[in-house]
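A single protein chain has been omitted from the complex, and every remaining protein chain is retained in its original position.
Order of writing sets the chain letters: A and B. Residues in each chain are counted from 1.
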Amino acid sequence: MIGEGLQSTNQRKHSFVQDRVEVGFFTDPSVCIGCKACEVACKEWNQVPDDGFMWSGNSYDNTGHLGASTWRHVMFLEQDRAKGNQIAGPMSLDQDPFRWVFLSDVCKHCEEAGCLEACPTGSIVRTEVGSVLVQNDVCNGCGYCVVSCPFGVIDRRPAPLPDSGGAFKCTFCYDRQKSGLVPACAKVCPTESIVFGRLDDLRARGAERVQQLQQSGYNDAQLYDPTETSVRGIHAFFLILGEPEAYGLPPKPQIPTIYLKSAWTSAFATAIASIIATLLAFAFFS
Amino acid sequence: MPGLGTSFGRGGATTAQQDLANADCILIEGSSMAECHPVGFRWVMKAKERGATIIHVDPRFSRTSALADIWVPIRAGGDIAFLGGLVRHIIENNLFFRDYVVHFTNASCILREDFRDTEEGATGFFSGWSGEQCGYDRKTWLYGGDRGLSFPERDLTLQHPRCVLQTLRRHFARYTPEMVEKICGISPSLFHKVADALVAASGPDKSAAICYALGWTQHSKGVQIIRTAAILQLLLGNIGRPGGGILALRGHASIQGSTDIPTLYDTLPGYLPMPRGDGSEATLRDYLAHQTKPTGLWHNLPAYFISLLKAYYGKNATAENDFGYNWIPKITSNHSFFEYLYDMADGKMEGMFMMGQNPAVAAANSRFERAALSKLKWLVVREMVEIEAATFWRDSPEIEHGELKTEEIETEVFLFPAAGHAEKEGAFTNTQRLLQWRQKAVDPPGDARSEAWFMHQLALRLIAKAKQSNDPLDEPLRALDWWYPEDELGDPKMEAVLAEINGWYTNPVAGGGGPGGNDGIVFGVDRKGNSHHGPQIDGYPRLKSDGSTASGAWIYSGVLGPDKINKANSRNSKDYLGHGWGFAWPGDRRIIYNRASASPTGEPWSEGKKLIWWDGTQRKWTGRDVPDFPVEKSPEFRPTGNESGLDGIPGDSAFISHEDGLGWLYVPSGLQDGPMPTHYEPLESPVHNALYSRDTNPAVHWFTRQENRFAPPGDPRFPFVLTTYRLTEHHTAGGMSRFLSHLAELQPELFAEMSPELAVELKINNGDHISVVSLRGAIEARALVSRRIRPLHLNGKTVHQIAMPFHFGSAGPVKGGATNDLVPISGEPNVTIMEAKALTCNIVPGRLPRGPAFEEWLNKYVPEGGPPNLHPEQPAAGAPCARAGGGHGLEGKIDTR
Partner (left out) sequence: MTSLTALLSKWPVIRQIRERSDGTGLEAMSDKTRAMHARIDDAQVARSICPYCGVGCGQLIFHKNGKLVSIEGDPESPISQGNLCPKGAASYQLLTHNRRETKMKYRAPRAKEWTEISVDRAMNMVADRVWESRRRTFVHKQNGNTINHTTAICHLGGATLDNEENYLIKKLFTLGLGMVCISNQARI
């Protein structure tokens, strides 16, 4: 909450990594001011390069989408709908509604992560706090993870940018978290639209916020937190106004590797069986 | 700072940003706070979370509007009409906070019989106008009676026909909701939504705050816009109370600081006026007699002024030589930026120092500015990057167009790399009058040095030269007390400068005192090791006019007192107002005029809105903030009319800087363009003034010149209103943002926002290249088409507005036209600021031609020749009123408010 100062979960020191507590991001567009501090703070801390100076003409969004060099992305949606009871000048009085919604997108850190399942090198791991981390010293740039992400988050970094070829995405500021610090994007957020904390606390907070908003005229407020699909829940969940499609969020995200996993398991079993058979054969013959 | 200064007494925000959280309603107008002050806006969001109504009035549906409860689109430049409409609504319907208004404001003061309002004949002129002088003789604006501004005659029933409230009522009587609609394009139903929200947040249990920024100041009547807001807040009883106030949102880290300790021509630190050279202030005695007020805080001006001279000239300032008064240069006309820019263009300026400002992009009519720079003999630029103003001789659009040739430009240019904020120590004063010290982290790289280093090293060189000279013109240099101890890099120790600003007893202590001990001395010895001064003083009440004290800025006194604690560097916030963190001037008061947080009899207005109150047992003011009132003055005290200074202020008043102790609904003295705000059209407007036969502010300075022409009202060649603004992702002229990849990538190109209706009319698609042209120049941009801009319907006429950010230029990784190329130079009568927020333009689809073809193109839309004064109310070039110089502009500028 704004005004909590050092008590805010976005500012206070924690020991979630040591205590192996599941953490998350709760991102709330109803208080987001579209300032993009999260994008910048992320790039500054993680030393992520710029990815070009292209003006899009799409509202104030010149970032476009998440990618290898964009780990936070603020969306700007201009919609012909009302935002709660907001009076948007003559547009509200003329019954010709309009609203401008900002939402800071980020890697969802899926419970069942497509990228992680697809990674053949062991580069992608799950951390103590439940986040999904790409280890760039291990990644060989094969790109299997890129096609396996149901949200289109992870990508390989193109040349001539530094570390090109490798796959990159939000690290959940794992280095900071290990030191008891809050991820850079949440810490910087001026209106606490991004909240960092224990996943269970955040889920309760999110549910409460939706209720609060619905009571104050935001009829289309809902949580985006798919638990019923193969991703089995996400660590970075969102409050959204309207439908997920408007934000480019799949209503029912599925991990492609869910099918591969069983295939890998049987392949692995087959391989073990054949190794055993071979060893037995050696034993038998010697 | 005369908008807030004349209304309340001090030219600074009345409250702290954190206190916005206590507001029940917040009106943001003339600012896109969420975009330009995002972290300050968190307190607006906190208020919203607590149930406050957030209102944003702005030509654009901006990121601030997106978070507001009510967005009100307004025609740029219509603010006085809109706010005046609210004032009328509140007075006519008797909705003002009566107890507050009767006691704390000058509503009851009786005016002179010979005062004439703009309303008489709807001429738009107050009494005292002189066409020849292009200014007002303002004596008819004063209070009645013969006591000047002290002890005015009052009618506490507010019925007297010549009392301020009745005068104000008559003045705004025609500012009806229908008139607001005609001028601003705001429907009466939307107007009433705002009025109702503000009125609902007024009274003993409620309060509302107003936030503004350059969307109010950069107008030909900017001070009067702020004045209208001040009137509104006084009527609603919102000044000096928690959750109330007016927050001027400053756009730079130390805008407030650079007017408090000014790098401005007409003031000295602490808002002391620069002495003038017209003979009226020839001696120290004349100056003090002219500037000292009989009652209120300014009665002590001699102590503030003489202590300042002691800080400047040290022991060389003595009673015998009038403390060096003769050494002070006297001002002889308006010497502000536009005035000297014209001198520069005419080849009369030899040299220029430019520190942290980029006028080749940031100044109005920047095309003219760049040409003027080429007339300098020498230019010193201190910057962190190669800004346009440093490379105008090589990279400007004028070079590209062939208008200027590098090999013909004689200007010598010195580009000194500057230290960044973490590479030097010192204090900024933020938007809420809070001094906050920056500790130094690392040394600056390479040749980069701080401004303090530069000034110190330059001073040492020049003083050394002066000591070799016997020329009387070098006397002030020889007399200057440049005593500062240095650090390893040759920087002066900044705490030594802060110690001088705070002030000390001038009598040196043997041995000089110093760090340890209880001697109250922070730096007692000068750079040569000689004892230099005595103990630090403990706040401005201790200052004397006999030379025994020195203080470089009386209002900052207390920041480094005899306890030797640099309070600007204190980092221990103890309460929500931040006491213990930094130092707020004056005297660490966080919400000023806080006497008004208690009723006339001294009790808190309500439990929920208590701040300070009168403790009857201890017989003193106490509470949660430092009382901005004489601590022992009882609420019952009434002056007899024979007192002086603060003793002349009644116990049931709250504005101690004013002679009468009152908040001024009506400003009897201190403004050039009227005692009450009046709606005038912008200097360039698509329409005539619907209220008066006069279109524009009569007292404005037009700066008439061929390169600086204005389109007449309704000029069909320039049919669209243009307003300029800032983006969150960039900073002013871009020197601190455009060169940074992490910011530049977020907003990489100049664009113009326009409505879909206008886009259809001009056959422009979103993303198309367009050329925007005004009488000053033309630039290229991309069209950003959005419903966030609405066409306005004024009096049956549809008016289209467009909005353009002004951050771009020809240098750095992201380039674009300088929007200020389109903006004319003009001077608001009180502060000589340009009207950048409301002008007219034309839009031509497609890109601008490159090279010499540009001029040909421009000539097609802006033909050269003809008279430079195209606006019917504009004086001819060369007329006495064509520029700001001359006598009349001077008086208000150096008023002590």
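We take it that contacts are C-beta pairs under 8 Å (C-beta built on N, C-alpha and C of every residue); 3 or more make two chains touch, one makes a residue touch a chain.
This structure is a prediction, so every number in the text was calculated from the model and none was measured.
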Out of B:V497, B:I649 or B:I825, which is the one that touches the chain we can't see?
B:V497
Could you tell which one of B:W327, B:W613, B:W702 or B:F751 touches the chain left off the display?
B:W327
Who touches the missing chain here, B:K139, B:K465, B:R619 or B:R847?
B:K465
Looking beyond the chains shown, say which of B:I70, B:L149, B:M179 or B:L577 touches the absent one.
B:L577
Cross-chain touch to the chain not pictured, restricted to B:A107, B:L434 or B:V862, is B:L434
The missing chain sits against subunit A at residues 2-6, 8, 10-12, 35-37, 39-41, 44-45, 116-117, 122, 124-128, 133, 135, 137-138, 174-176, 178-179, 181, 184, 187-190
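Rule of thumb we're sticking to: only the chains that are shown with their structure count from here on.
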Separation of the C-alpha centres, subunit A versus subunit B, in whole Å, is 44
What does subunit B use to touch subunit A in their complex?
18, 21, 34-35, 38-39, 41-43, 45-46, 49, 61, 63-73, 187, 189-190, 193, 576, 727-729, 741-749, 751, 766-767, 782, 784, 786-788, 790, 813-814
Residue ranges of subunit A touching subunit B (in the complex, touch as defined)
1-3, 31, 33-37, 39-40, 43-44, 49-55, 57, 59-60, 62-63, 78, 83, 85-91, 93, 98-102, 190-192
